[in-house]
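Before any comments, here is the structure.
One chain of protein is taken out of this complex; the other chains stay put.
In order of appearance the chains are A and B, and numbering begins at 1 in each one.
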Amino acid sequence: MEYTKINGKSTGSYILIGILAIMVAVGLYEFIQGMTQGHESFGTSNVVPWGLPITSVIFFIGASAGALMLSSLTYVFGKEEYKPVSRVSIFLAILLIIGALTTILGELGRPDRFMNLFLYGPSNLTSMFAVNSFLYTGYIILSIVYLWTTFRADLLKTTKILAALAAILAIFVHTGTGAIFGFIVAKELWFSPLLPILFIVAALTSGVALLILILTVTFKLIGYKMDEKLVEGLGKYLIVFLLLQLFLVFIENIVRTYGGMGGGEMSKFLFSGPYSFVFWGIQIIFGTVVPIIILSSKKTMIKVQIASLLAVIGVFAERFNLVIPGQSVPSQQVVGRTMMGLYGEPAIYSISGAEVAIILGVVGAIGIAYILGLRFIKLLPSQP
Amino acid sequence: MDLKMKRRSFLKLAGVAGAATLGLGFSGTVIKALAQGPDAVRDEKWVSSVCIQCPAGCGTKVRVVNGKAVKIEGNPDHPYSNGKLCPKGYAGLQLLYDVDRVKSPMKRTNPNKGQDEDPKFMEVSWDEALNDIAAKLNQTRNEGKSHTVAFLSGRNQGRAGSVWGSFTKLYGTPNNIGHSSICADASKKARLCMDGTDDYCAYDWDNCNYVLNFGGATLEAWRPTNLMLQKWAHMRRGRPIRAKQVMVDTRYSTTAIKADEWLPVKPGTDGALALGISHVILTEGLWDRSFAGDFKKPGRKFITGETVKKEDFEEKWTLGLIDYWNNVLINFTPAKASEITGIPAEQITRIAKEFATTKPAIAAGERGAGAHTNGTYNHMAIHALNALVGSMFAQGGVMYQMGVPYASPSLKDDDYMDDIAKKADKDFKAHTLARIDEAKSDEWPIASNVYQNVPDNHAKGDPYKLSMMFTYYTNPLFSNPNPQRAWEGFKDVFMVETSSYLSETALYADYILPDAYYVERKQDMAVYASTGYPVTGFREQAVKPIYNNRDSMDVIIDLGKKMGGKTGEYFTKLGSHENMLREIAKGFEKTPGDNGVNGFDSWAEKGAWYKKPYIYRFINGKFYEWDGIGYNKEMKKTEEEKEEMKDGKKVKTITVKDPVKDKLLKTKSGKFEFRSSKLEAFTDKQKEILKSELKSPELYAYPHYEVPDFAGEKEGYPLHMSSPKMITHAEGRGANSQWLQERFGVVIGRGWTSWVELNPDKAEELGIKNGDEVWVESPIGKLKVMAVINPGNPPWLVVFPFEHGHWNYGRYAKGLGANPNEIIANLSAVISAQSATNATMVKVYKA
Partner (left out) sequence: MVRYGMVIDLDRCVGCATCAVACKAENSVTSSTPEDYKNRRLMEWNRVVTVIKGKYPNVSGSIMPLICNHCENPPCVKVCPVDATYKREDGLVLQRYERCIGCKYCMVACPYQQRFFNFSKQEGKEYHNPDVPPRISGIVEKCTFCRHRIDKAIAEGKKIGSPDGVEPACTQACPAKTRIFGDLDDPDSAVSKLLRSRRNYQLRADLGTQPQVYYLD
């Protein structure tokens, strides 16, 4: 297996870097604004304190974990046909998790104090954030080492061990991320043992789908030919993950309609509340059912690519539907009674430019790092 | 364990160091503050004062640190506060430090006045302003037009009342106009007609076991709010016997939520309910015989439909009960009351029986029942209930607030009246000179004020046009029903406003003489009726005036000095507001308060003078006075025989002293009159005018059910509108406090907005959802407001609280919400001139 770097000196490449750099600049500006002036310009509130940035964070982490687990197909399960994309997937996994952590930084009220996470985290390990900060750090280090070993054919056995470890750590990482929400008694839409499992499945879906999309775009831009068999093979995994996702969402919500905490009101809110279109339209139909249908027929590369795009949007919507409606639903301090006034109404979260700017800034940074990585590291499989 | 500690402290050190280095400037304030901490050197004191956000007069303690007021709490030594305040009291801080206050005297440079006109104020000095105003006043006076100057006042407490009174008297105008008619005059005049006292009642809540409350929003705006809240809780859980609270109100208010029973009467029908209850009390034989008397044949009861011969009944402390029965109550059965009010007859009967047998009981009412065209008669029927169950001056019943034994001022303003002043006084008493609001005229013989008619009367020039107007703690362009009349009418009046905030009236003013906020000045405050025993608070200056504001009373005194002549003499001798306070405080040397206050200094320090107990009591059919140990001194009629020389002959004169008539039942007969001699003493012309406004003119002297008029009824507006005040509403002066605005509707759960409350079924019928913008339209106009659903309100009612819709009043009030007054028609209750703000009907539709 031969790997190569890209040239990366074309005008198109510089223009792309330029656009991404602008996104980074805007994001940085909004970040500094947020840090000095406070989060006034964000769309969050005291009822919905977590907004689009957190959604993006868990999306990135999921995609990262998924991409990393994909690389384990090659080294742990011995599927050599996926070896060409193994390096890229690990590299992307690293970039995505770093991007996620950067977004978290942009979401914090006091990012200048992020060191406190490491100083005081160990004294409160019931906090998933504290646990995760160590998990993520370990994950990044392990992935970097793992990537480095893939360059050393002589370290194949180490690579295989690291691949297994990385895959396991990826599962832990994403379970941990799911547990951030799953351990919260206060939010009926979150408190569920199914949440970590749902997160892992979503990670796999988004990881695979995002990888397919990024590879498609990369190959197109550098003029390589995509290996159709590879993509179609990945499509098989994608449909399995999508079906699992649908199943888990169904199970989780059907149980809620029977009663329990919040008495089924939460599911009603999700199904018919202000975010019902995002749930039914984007997450379920557009993001899960339609790709399943597309992938059920004979797979072609185009079909898989389209399905991947829809799946990515679907997973992002799923993250959104977890984070936002979970907080937006009127909380039941006095169970069974509606409070008068705004307290009894759902808190509507409005997406603000500042938050989008920060997220796009991170995306831009990931993009630039990706392009530079392709240019200076032998990540891509060389064309035969 | 040891290791953990070490690591924790290391981490702490590292963390702090890390935080310090990383924190840079962001944590500066916190670190600095932590370093300073509560032990930093500071000059701290607690100063006694009295809150001004409502008429109650609750004593406060203001915490002043380094010259800044940082907390207002209740004064533990003031019997109305007992260390507590309502939310308005605490919010005084934000009103004090409101950055949009008027910072110095202002003079208008744009002669045009209007809602959209910019006054283009320019700062002037006090002397400049006062000299100009004094000159104008003198000129008007010398032209023989002194009566065209009016002084409108709202919250003029303590000596402010006497300063305004003296100024108007010496100036020579009868137009010292108070705002009481847009407050709750109906209840006062009803009492005046029945027991001779023109005041709100005081209540012995501590000992009362049953409260029948008609339209007084106890837990929201029934003054003294703070004390009402305390007493409510005390009556529920603070004593072994829990009192029953029955709320008669058109809307599902806070009090209705917390009361044991809520009787949702139709608007304006409170009197009918009271009459139905009175009927049951009499037919069931449950009236208090020690007060009202009894049939000569014991055991006999009143029977529905059967008249009673007067000679068959012997009244004790009442007069006219039989006439009342024969003319009014005889057929006013619970069924009839039920038909009018909408309350089921069985409930009326039961409540009546409970009310009469659960003693002591209080029948009370305020603006809810009074703000209708029949408001005065409603209140007469309500107050009559107290007489029927023997609550007048009884333990756990109603009484009247005793006056404070201030020393009489040595300076008598009567001695300084010049010819113009004397003439004005003479003409007013002779009815050749009327007040601008026509109070005390044949139109309104016993009304104290008809504030709401001033704009119309001025605009019409009937009785005359005003040339100048002074306003003190009142905002006629905002607080009047249908204030649009004033917007138009007052364009040509020279106005001097004393508000410290840019009120609507300030925006029409030619001069603003900004008052010092209450924390910045001294004043006395004899309390609003409630405890019965006398209480007066003292407002000590807690902080120096922040801006170029001055205590308005000192300003007026200065103005008086500048007027020259006799007025100038008087005010020069008067000196200052503080002089007045020192003088009245001398009265405490003779009558020290229970807490030792015996003069100005101790009064200013403690913040309150009070003397318990209420000295009168009705026990077992007789009236007694407190003798220091108990209610032992019976108040008996005495006859005094005097022999004196008259025209050279020895003449024996017998003077009858009737202490009950002098001090308690101050009517012509010395009894509680169900048939009002006060009303029967109207001149023929006055009777004619009154009767022409009644649908049952033959019953004019009795409490009876006058069918109320509603503006918009004839035109087919379908919904009644009630405009109450919330607990966060500080008499129209709280709209610029964020703390009050952000929780303006405690029950509705909304802040920073106006709203109309709709019943859910009615809202559905109109296609309106919770939070929708709607138009509320009356015959006067229409306003766009947010609709909220209050599941408790009856479907025929919309509720539109009064607070918002200011043109300015600071950045937090400006342009926020809508003012319900702008769609409330100017109707008044007969006799009392109470503004009938609950008598407008509206229609509501989606915007």
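Going forward, a residue touches a chain if its C-beta (ideal position, glycine included) is under 8 Å from a C-beta of that chain, and two chains touch if they have at least 3 such contacts.
Worth saying up front: this structure is predicted, and the values here are computed from it rather than measured.
J.: For the full complex, which residue in B:Gly114, B:Gly238 or B:Gly781 touches the chain that was left out?
T.: B:Gly238
J.: Out of A:Ser13, A:Ser127 or A:Thr158, which residue would touch the omitted chain in the full complex?
T.: Touches the omitted chain: A:Ser127.
J.: What does the interface between chain A and the hidden chain look like in terms of residue numbers?
T.: 35, 37-40, 42, 44-50, 104, 107-111, 113-114, 116-117, 119-121, 123-124, 126-130, 133, 180, 183-187, 261, 326-327, 331-335, 337-343, 347
J.: Quickly run down the residues of chain B that touch the omitted chain.
T.: Against the missing chain, chain B presents residues 15-16, 19, 23, 26-27, 29-31, 33-34, 38, 40, 42, 65-66, 68-74, 83-87, 89-91, 93-94, 96-97, 219, 225-226, 229-230, 232-234, 236-238, 252, 254, 257-258, 264, 727-728, 738-740, 742-743, 746-749, 751-753, 759-761, 790-795, 812, 816.
Following the convention adopted for this analysis, only the chains that are shown with their structure count from here on.
J.: What does chain B use to touch chain A in their complex?
T.: Counting only chain B, the residues touching chain A are 8, 11, 14-15, 18-19, 22-24, 26, 745, 747-750, 770-771, 788, 790.
J.: Help me check something: in the complex, which residues belonging to chain A touch chain B?
T.: Listed in rising order, the residues of chain A that touch chain B are 110, 112-113, 115-116, 119-120, 123, 339-345.
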